[in-house]
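Only a single protein chain was left out; the remaining protein chains are all shown in position.
Which chain is which? They are A and B, in the order written, and residues in each are numbered from 1.
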Amino acid sequence: MNAGLLALLVVVIAAAGFILGRRRSLAIVDGEIIRLHSLPGYYGQSVFLFAAAPALLVMLVWMLAQPAIIDSRVSALIPIESIEEGSSLGLIMSDVRRIADGLDIVVAQGRLSEDQVQNMRADLTDVRDRLADVGVALGSNVKQAVFVAAKEYRQLTGFARLAMSVVVLVLALAGAVFAYAKISPDYRARNVSETAIKSLLILSSTVAILTTVGIVLSLVFETVEFFRLYPAQDFFLSAVWNPQFRGGSDLGILPLLWGTLFVSFIALAFAVPIGMMAAIYLAEYATPAVRSVVKPAIEVLAGIPTIVYGLFALITVGPLLRDYLAQPLGLGSSSSSVLTAGLVMGIMLIPFVSSLSDDVINAVPQAMRDGSYGLGATRSETVRQVILPAALPGIVGAILLAASRAIGETMIVVMGAGAAAKLSLNPFEAMTTITVKIVSQLTGDTEFASPETLVAFALGLSLFIVTLGLNIIALYVVRKYREQYE
Amino acid sequence: MEAVAKDISVATDAFGGNKIEATNVQVYYGDAHAIKDVSVKISERSVTSFIGPSGCGKSTFLRCINRMNDTIDGCRVDGTITLDNEDIYDKRVDPVQLRARVGMVFQKPNPFPKSIYDNVAYGPRIHGMVRGKDETDELVQSSLKRAGLWEEVKDRLLEPGTGLSGGQQQRLCIARAIATRPEVLLMDEPCSALDPIATAIIEELIDELRENFTICIVTHSMQQAARVSQKTAFFHLGKLIEEGPTEEIFTNPRDKKTQDYITGRIG
Partner (left out) sequence: MSADAATTISLLKPDSRTRRRNAAEARFRSYGIAAIVISVFALVFLLSSVLTNGLSAFTQTFLVMDVTLDAAVLDKSGNRDIEEMKKVTTIGYGTFLQKAVIAELEAKGISTEGVSAAEVGGLLSKEASGQLRDKVLADPGLLGKTIRFETYATGRVDGYFKGRVTMESAALDKNTSPEQLELADRMRAAGLLTVSFNPGFLFGPDASELRPESAGLGIAILGSAYMMILVLVMALPIGVAASIYLEEFAARNRFTDIIEVNIANLAAVPSIVFGILGLALFINFVGLPQSTPVVGALVLTLMTLPTIIIATRASLKSVPPSIREAALGVGASKMQTVFHHVLPLAMPGILTGTIIGMAQALGETAPLLLIGMVAFVRDYPAAPPEGFFDPAAALPVQVYNWTQRADPAFVERASGAIIVLLVFLLIMNIIAIVLRRRFERRW
C-alpha cells in the first residue's frame, strides 16, 4: 500500500472517529449540551487526535528509518570484491534500487509473474534488456550478486511496506476506539484537544532549533569526513587552491578567504558610507515628499533577488569596468573581477545598511536633537557629534550584519567575481570566494566521497561559523543598544 | 488688544530694559493656528514665567524665541520678535548664531550620551568659544559651578552624563546651556520630570541665575511661577490673555479667564 493512500486511510478513520465521537457525546446527554464539560466538537476532536496523531507519527518515523535499515541489510549481500575500480558501494546500491523498481514495474505490467522473477538469474537472463523494455535504463549488464541483492531488496521493502500498513492502521483504529470509549460528560475533551494543539504549536516552534541542529550536523559530519581524507592544517594554512579530478588536489582555504574578504571589503566600503548618508539625509534633512519617494525606491533595491544583481554584474557592470577602467589603465582584461562583484554587492547592501541605520538613527530620542539644536548646533554638527555617537553601537551592529551578508552572498560572486583562486591585491583581477567554490565543488560531476566534493562542507562550516559569529555579536550589540533607549 | 498691550508695557518698565519684544506673533502648524497674535515684552535680567492650561501655546511661543520651531516640519511663524532690537526672524539671521545667545533647557533632562565634561564643552566647542584645553577646562568648571553641580561631579567629569540622577542631569543641562554664555535662557517646564527636592534646588538656581541672564520659564505649576518669576504671562488657547508683574497676576488678575485658571476652575 503506498504511503499517500495509507495516510489518507488514517485520516478517513480519524474523520469517522470525529463524527462518531461528536454524536456519542450528544447521545449520552440526550442533546443537552450544557451537561457536557466541553462542546461536542471537542469530543470529536479528541477521537480524531487519538486516531490520527500516533498513527501518522509512527508512519513518519518508519518511513525515515526504513531505507537506512534495509540498505544496511542489503548491502551486506554485496561482496566487497565485486565492487569494481571506479565504482563504489553507493553506486551499486543505487543500481540495486533501480533494478528492484524495474522488477516492480515488470510484475505490475504483467510481463512476468512473481514466481518467474524469483527464479530469474542475472547470469542466465538478460535483465538489462528486460528492464529497458519497461523504461528502466541501466548503465551496464547486471551481475548475479547485484541481482540477488536487488531481489532481496524488493522482498524486504515489500514486507516492510506491508508491516507498516498493518501497524499504522491498527494504531489508528485502536486510538479511535480508546478515545471513543472514554467519552463521558465529565471527560475534559477540550483540555485534551487543547493540550494536543499546544504540543503541535511547541513542535512547530522547535523547527527553528531542528534546522540549526540539522545545519550543524550535516556540516560537521561531512567536514570530519573531509579532514579524514585531507589534512586540516593544509586546508587552513595552504595558500594554493587547485582541485584535480584524479586526486592529489591542493585545497587551501586562504585564497578563497582572501577573495571573500576583498570582495566584502569593497562592497562595504561602497555601501556603508552611501547607505548611512542616505539614511541620515532621509531621517534628518529630506522633506516628507522626498522621503515618500526615495525611501520606497531604496527599499525596492532590497527586494530584488541576488540573481538579478548577478546578471547585472555579468552583462553590464563587468564589461563596463573592463572597457573603461581596467583596460585603459592596463590593470586587467577580465570582465569578472573583485571590483565588479564588490560594487554590485555594494549596491545590494545599500538598502540593507540604510534601513538598519535608519532604525538606529530614529531610535535616538528627539530630545537629544533638541538639546543640540537648542545649543545652536547645525544639523550636521548634531548628526556627527550627537546622533552618530549615540547611535554608534547600533550602527556597528548594522555594519556587522551587512558584513555577514556580504561574506555569505553567493550569486553575485558566482557571476561577477570569477573562478580563479588567487592571492592578489589588484581589484581588477578575477578572484574567487568561499561561496563560489562551494557551488562549483557541489555542482560538478566529481564523486561525492572524494575530498574535492567534501571540501565544500568544510568551506560551508567555515562560512557558517564566521557569519554566525558576526550575527551573534551584531544582534547582541543591537539589542544592548535598543535597551539603552527603551 | 492694543490698549491692553500698551497698558502692560507701562507696567514692565519697572524691571529695567526690554531684552525681547514680540509683536503680533502668529504660529501655524500646517493649517492649525497655534499662536494667535501674541505681543509681549520681556525685560532684562528677570524671570518671566509663561503659564496656562496644556495646549495653550506657551511652549510653542517659548520655542519661537530661539527659533527652535524651525526644526519642525510645516511650522510657520509670522510677526516679529526682536532681541536687543534686532528681528530674529530677519532673513539675514542665522538661527545657529541666535541659539548661542538664547539658550534652552528642556522638559526632560536630555544629556548627550557623552561624558559630563563633553556635555558642557559641546556648545562652546561648536561655536568656537574656547581655544585649548585650559580654556575649556575653565569654562566647564565655571559653568558647572554656576549650575551648582561642580561639587557633586568634580571627581567624575569623565563619566557619562546619563549616569547622574534626574535632578543632577537637569542641572547638567543648565550648565550645558549657560556654557555658551547666552543672554537669554529659555526653560520649558524644567522641573516637570523631577521630584520636589530636585525641583527646589533648580528653583533656587534659577533665582541665582537671574543676576546674569534673562530667563523665560514655562511652567505648569502656579506655585513655581509665583516663587521664581518677577513677571508672568498667561496664555489660553493660543492667545496671550494677560501679563504683568507676578504679584499682580496672582493677587489681582484683570481678566476673568486668568482668575478662573489661577483659582483652578480651568486647567
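Simple rule for what comes next: a residue touches a chain if its C-beta (ideal position, glycine included) is under 8 Å from a C-beta of that chain, and two chains touch if they have at least 3 such contacts.
Treat the numbers as computed from the prediction; the structure is a model and nothing was measured.
Which of B:E152, B:E183 or B:D207 touches the hidden chain is settled by the complete complex: it is B:E183. Contact with the chain not shown here comes from a single listed residue; of A:F178, A:F236 or A:Y285, that residue is A:Y285. Checked against the full complex, the candidates A:T125, A:T410 or A:N426 give a single residue touching the omitted chain, namely A:T410. Only one residue from A:G21, A:G44, A:G175 or A:G310 touches the chain missing from this view: A:G310.
Not every partner is drawn; the one left out touches chain B at residues 83-84, 86, 88, 90, 92-94, 96-98, 101, 126-128, 181-183, 212-214.
Residues of chain A that touch the chain left out of view are 4, 64, 67, 190, 194, 197-198, 200-209, 211-212, 214-215, 218-219, 221-222, 273-278, 280-282, 285-286, 294, 297-298, 300-301, 303-312, 314-316, 347, 350-351, 354, 378-381, 383-384, 401, 404-405, 407-411, 414-415, 435, 438-439, 442-443, 448, 456-457, 460, 463-464, 467-468, 471-472, 475.
The rule is short, and it goes like this: only the chains that are shown with their structure count from here on.
Looking at the complex, you find that chain A touches chain B at residues 287-288, 365, 367-378, 381, 385-386, 389-390, 484. The touching residues of chain B, when paired with chain A in their complex, are 66, 68, 71, 73, 95-100, 103-106, 108, 110-114, 122-123, 126-127, 173, 176-177, 180, 186.
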